[in-house]
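As you look at this complex, bear in mind that one protein chain is not there, while each of the others sits in place.
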Amino acid sequence: MNKDPNHLRRIFVITAVLSVAADLLYWFLAGPHIPPGRMTSTASSNQWDFNILMVIALPVLIGVWVFLGYTIANWSSKRASAPEPKGGAAARSNMKAQTLWIVITSVVVLFLAGFGTFELIIGDGSGGGEGPNPVWEPAGAAQAETAALTSSASWAPGKVLVVQVIAQQWKFTYRYPQFGGFESAQLILPNDTTVAFNVTSLDVIHSFWAYQLEVKADANPQENNVAFTTTKQLGQFTVRCSELCGLWHGAMYDFGKVETRSNFTNWATTTESANSANTADLPAFAWTYVPDANGAAGGYYPDGTVTPYSTVETYGAKQAAS
Amino acid sequence: MTISAERPTKSVATSASPPTSRGVSWTQRPGWMSQHLGTAIVVAVLGYTFGHWLGNYITSGYPYIANSGQNAAANALALTFGVAGWLLGIGALNYPLAKLVGKEPEKDTPVDGWSKYFRYTLDHKVVGLQYVVGVLLFLFTGGLLAMAIRTELLSPTTHVFGPGTYIEIVSEHGTIMMMMATSIIVGPLGNYLIPLMIGSRRMAFPRIEAFSFWIFIAGYGVIFSALPYGGFPTGWTGYAPLQTQAGPGMISYLLGFAVIGLGMMAAGFNIAATIINCRAPGMTWSRVPIFVWSILATAALLTLATPTLFAAGLFGVLDKTVQTAFYVTEHGGSSYLWENLFWFFGHPEVYIMALPGFGIVAEILPVFTRKPLFAYKVAAAGMIGVALLSFFVWQHHLFQSGINPDMRPLFMLTTELISIPTGFIFLVGMGTLYRAKIRFEVPMLFAMAVFFNFLIGGVTGVFLSDVPVNVTVHGGFFVLSHFHYTIMGGLLFAFMAGLYYWLPKMTGRMMNKKLGQWHFWTMFVFFNLTFFPMFIIGLLGQPRRVFTYARNLTFLNDFSSISAFLLGFSFLIFFANLMWSMYIKPVKAPANPWDSLGLEWQTANPIPLYNFERIPVIMTDPYHYSEVDAPALADLGLSGPGAKASSSSGKSDKK
Partner (left out) sequence: MTDTSHNQKPFSETPEEVEYELRGQIGAIWSGGRLFIGMYTFLLASLAFSYFYLRAANNGLLWRPHNITAPTSYGWTIWTLSLVAAALVLFGQRRLRSGNVLDWQVAGWVGVACGLGALGAQIWEFTAVPFYPGSSGYASTFIGWSVINIGTLAVATYWLETTLARSLRMRKKSGGASPELATTASARLFRANVSSMTYFWGFVALSGALFLAMFYLL
């Protein structure tokens, strides 16, 4: 017994050394390259968040692995030198170890929850879908969102850009309410600009995942799901649907671009005027669109009257009754 | 306790009367005349046909629906009557119907030979073995579908399957595996071992137990009936409105889950009642084996969470047949409703799949380390804690959905809190391994692998619960890898550990050790090689359930696919081992091949019909390994040659 080395200290030292090494290696070598990069504010802050979690997780992983490895190496029954195990009360519980374990895990867990909440709040929702009435939003977003519903909405560099993402089986289209509400098949964004994505769907649930932008929000029919980010770098990005939406879910992707502010303004104004005839045929800009009240989805009552959807702007509401 | 350890030498004949002279009823006739799998299939087919006709008859006023092949009402009725016919045919309804006229259950004469495995048998040991075959059926079919998925993902652009077929395969794989995973340990090992471990001669409700198995098999038929109907496109989560939009195969999914749900409720109900009421004298709550604790926690979850799944499935069936609008937003329903109901069941379900694995590992470790289980009470508390907390975390599946976004910090907190009781399992495991003398037998290898795999699964779970990181990883391969690490790496490895460990008891035959080691190493290595790259694939932006992906992910996907095929190969080794060791060259197992102190190993071999000739009186818990003067586990009340087995002690570790 007396000759028995202090196993726990050994394990602790090995773990500590390996952990410090792994954390340092990770932080400086892998950390800066962790997806999705640093194209936007949310991308870089969530990358940082991921790295913090990783730095905490690596010692946990290494600790358990070192323990398992140490166990296998030292206490296999095949080793002749392995001492006989001892049963009895001492092997059954150890108040100190148990308390320490519970305290440490609780502290780590509570810290992580607090840290996550903090990051979520200062990140204005961290690029995730925040539902129709975001509680955490960047400065100027509320005004821009409110103004977007009026026909006089406009955008100037430095203001929040409102973009509507309309998902349907199996493509995304994008509307720019601050540019007359034109519709585009490609998502073009200005650099150094806070963007408010208003994600909705016309049919089933999709998920708008602008990978490099670190924006992900489910597209629900008749719900507006808002997510924010601020672009930081020029470049191309991928948009994929990340919620199973049927047959061609796998093919539901496109590519967007972050352009300079002036290029973006040029593109937007040019497209706005080029598309004006088409835009006039579109339903008025609204947060959500529901099928024509006269169509398949109309309310159906025994007395034969069709219930109007009244307060909500409806997709195709201007069409003549079929 | 009402029973003293002293046994009267002369027992009172309580049932001295010979078998009743009453004629054997037609349900009890031997051979092909009675009820068995064959009659079940026949009556099920008849019921299915009748239901189909009935559905078309009812809807005959709607000419474009009736007899169209798209008639959801006909499908729903056909499957319902099919399942009812199945139960009628197998004999599950004999007693419930006889009860209406006040009859007591039929005398259930034991059937010898293999035919009892094809009947509505009330012996929990038979049900356990039936379940082994049942879950392996689910597992292998689901596994083949997984091979198909990985084949499609070999190339980003060249497609093996059409998109429709691919989605069918993905959906069937997910659903089948989820159904299997709810029962994979509770079904075979739970049913088989619980009475043996708690010293009972019976399950509390043996008919409900048999019901749970046979309806589980019916669920297999129901979920696969989706294929001739064109499958369902929603994955295992079945999100509306895609569910509402889907074709008639969706009915199979909804009813399949409702049917399996009935089985899950029945199994959990019976097991919970058994553990609470049928423990042997002296088997106090601080003495029950830890596996029993884990199964009790699981049974509680099965009983309480599954009704929500049943309700959700029922509403879905109503939506598709009588055109209610539960999940139809345009008609006053809500697609969010399904997501909430489904995940309110779905998250406890995740722990239904994790807890029994913890139980097996904690049960096996002391045997192979020759040490008592460390921190038994912490382990039990952890399991109960996980079970309780699991009801309060469901919205972490919906962080990006726009549902209750303001609640995200709360659900982040509850989700991360659940890692505290989960961590207890690691404390228990590491405490037990400390200064042990480990025998690396095949079950032990699998148990150790659970720690390795589940650690990765658990730690990545913390990443997923962090809302900002969740933006990156939600809905991608990262999640997919995470839950494969917990369910396959945790539960399935634990199941294998349990199977290698207890099959000698269950069948009296040893699994081949060499093949077992091959199976373990191939499964362990290729499991990690298959799923670890998927974390990276997910981080690099590949969403789940897609058939195309970015070209730069080809290497990782191919790597994962090839490993997956080899992982599939490891299951062939397992299958070969099973066939070899059980049928081709069976080797008789020693009475207690692992020198376990567990009560289940103290029974005679093969286990008699009623498990224990005398109700055992339990003296202590079964973890007195390596203890000088360890108390005997139980008084089995035997005199004669079997008596030695009862005086188990720490001496047994010195081989």
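Letters A and B mark the chains in the order given here, with residues in each chain numbered from 1 onward.
The definition used in the following text is that contacts are C-beta pairs under 8 Å (C-beta built on N, C-alpha and C of every residue); 3 or more make two chains touch, one makes a residue touch a chain.
This is a predicted model, so every value here is computed, not measured.
S.K.: Write down which of B:Thr175, B:Ser225, B:Gln243 or B:Thr274 is the residue touching the left-out chain.
M.R.: With B:Thr175, B:Ser225, B:Gln243 or B:Thr274 as choices, the missing chain is touched by B:Thr274.
S.K.: For the chain that's not shown, point to the residue among B:Val126, B:Ile169, B:Leu433 or B:Leu597 touching it.
M.R.: B:Val126
S.K.: Which of B:His159, B:Arg202, B:Lys377 or B:Arg509 touches the chain that is not shown?
M.R.: Result: among the candidates, B:Arg202 touches the missing chain.
S.K.: Which one touches the absent chain: B:Val288, B:Ile615 or B:Leu636?
M.R.: B:Ile615
S.K.: On subunit B, where is the contact patch with the chain that was removed from view?
M.R.: Where subunit B meets the chain not shown: residues 2-4, 7-8, 11-17, 19, 99-105, 107-111, 121-124, 126, 195, 200-207, 265, 269, 272-274, 276-279, 281, 303-308, 310-312, 314-315, 318-319, 322-326, 328-334, 336-337, 340-341, 344, 608-611, 613-615.
S.K.: Footprint of the hidden chain on subunit A, which residues?
M.R.: Counting over the whole complex, subunit A touches the hidden chain at residues 222, 290, 299-302, 307, 309-312.
We adopt the following convention: only the chains that are shown with their structure count from here on.
S.K.: Between subunit A and subunit B, tell me the centre distance in angstrom, where each centre is the average of that chain's C-alpha atoms.
M.R.: 33
S.K.: Give the list of subunit B residues in touch with subunit A in this complex.
M.R.: For subunit B paired with subunit A, touching residues are 163-164, 166-167, 233-235, 237, 239-242, 245, 329-331, 335-336, 369-378, 399-406, 408-409, 412-413, 416-417, 419-420, 423-424, 426-427, 430-431, 433-440, 448, 451-452, 455-456, 459, 462-463, 465-472, 474-476, 539-541, 543-548, 550, 623-628, 630, 650, 653.
S.K.: Which subunit A residues qualify as touching subunit B in the complex?
M.R.: The touching residues are 4, 7, 34-36, 42, 45-46, 49-50, 53, 57, 60-61, 64-65, 67-68, 71-72, 75-78, 82-88, 91-94, 97-98, 101-102, 105-106, 109-110, 112-113, 116-117, 119-120, 123, 125-132, 134-135, 199, 203-205, 207, 209, 211, 214-218, 220-225, 238, 240-251, 290-291, 297, 299.
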